[in-house]
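Have a look at this one.
Note that this complex is displayed minus one protein chain, with the remaining chains in position.
Up next, chain A:
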Amino acid sequence: MYHSKKLHEKGIIRNRKMLTQSQYGDYKFVGHLDHIKTFHACIKSLCFGENGTVTFSEEGLRITVEQGKSIQATLFMDPKFFAEYHVKDLTSFGLKLNVFAECLSLFGVMDCSVKMLYKGDGAPLIVLLEPHNDDDVSTECAIKTLHVDEPIEYELDENSASLNVIFMRGPDLFNIFNELDKAAEELEFTLSPQRPHFKIATVGVVQAESTVEVAKSSDMILLFNCRDTTVARYKSQQLRLMNKALQAATKVAIKTDASGLLEMHFMMQSGDAEEIYVQFFLTPLLDI
């Protein structure tokens, strides 16, 4: 920040609004991550939507994206995930996610540490990147923050008689998704306490039909807790938006109930300790 101020004085940086010159203590949010990799993968998995809503609170960092009114993704990061996490009261702002992701990938695959700073309403989000293997290089990004509307709140009723929950291994579900017919417009999910337990069928391909069934005794399934049979259809195009998150996930939770609202929970592990969660809500297609 001090660096960009100098450049501004010399006329190299022209956009004064992007400068933040105050003291460290004045920040509403300061977050420091030692390793960028998992965080970057998570942000990339949210990039299907243009604007994200970023919220900082004592509980951690949340970033929510929506596309239309039918798919929503939220990233959760526990303060424990950060090497340093300070927050002064709840703050929330909008951010262009593709710009944010591009900033995080400035150094390519090189591992670097990330520091994020936010001063308050109207100020840019400052992102500082420092590669681990080169002390002589550093980057400061100032990303404009925007005003956005509050995202829609989706929720599954925990006490519903038809709440079905399955925990699966991430790479296995990723393989299943990959093998599904890409031409299919819709996918039908069946979750049931009886056989076939968990079934995905393709719908809408002329003269072709494919189904994948996973029994609850399968190694792929880590937890199986289904109360009632639920069947719902989803647009495969929208399910594919989860691909990037699924690719990075170690564990996936699939939740749904009689309403058909699908909640997918992706857990991304970095190294050994803490996890980042990305949660997707997907609304079903209307019954035919």
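Quick notes on this one:
To be clear about the criterion, a contact is a pair of C-beta atoms (placed from the backbone, for glycine too) under 8 Å apart; a residue touches a chain by one contact, two chains touch by 3 or more; residues count from 1.
In this section, contacts and distances are computed from a predicted model.
For the chain of the complex excluded from view, the name given in UniProt is "Checkpoint protein" [choices: "Translation initiation factor IF2/IF5 domain-containing protein", "tRNA(Adenine(34)) deaminase", "Checkpoint protein" or "SKP1-like protein 21"]. Here one chain is not drawn; of A:90, A:137 or A:152, the residue touching it is A:137.
Of the listed positions A:78, A:102, A:181 or A:228, the one in contact with the omitted chain in the full complex is A:102. Counting the whole complex, the residues of chain A in touch with the unshown chain are 3-4, 7, 10, 12-15, 18, 96, 99, 102-103, 105-108, 110, 124, 131, 134, 136-144.
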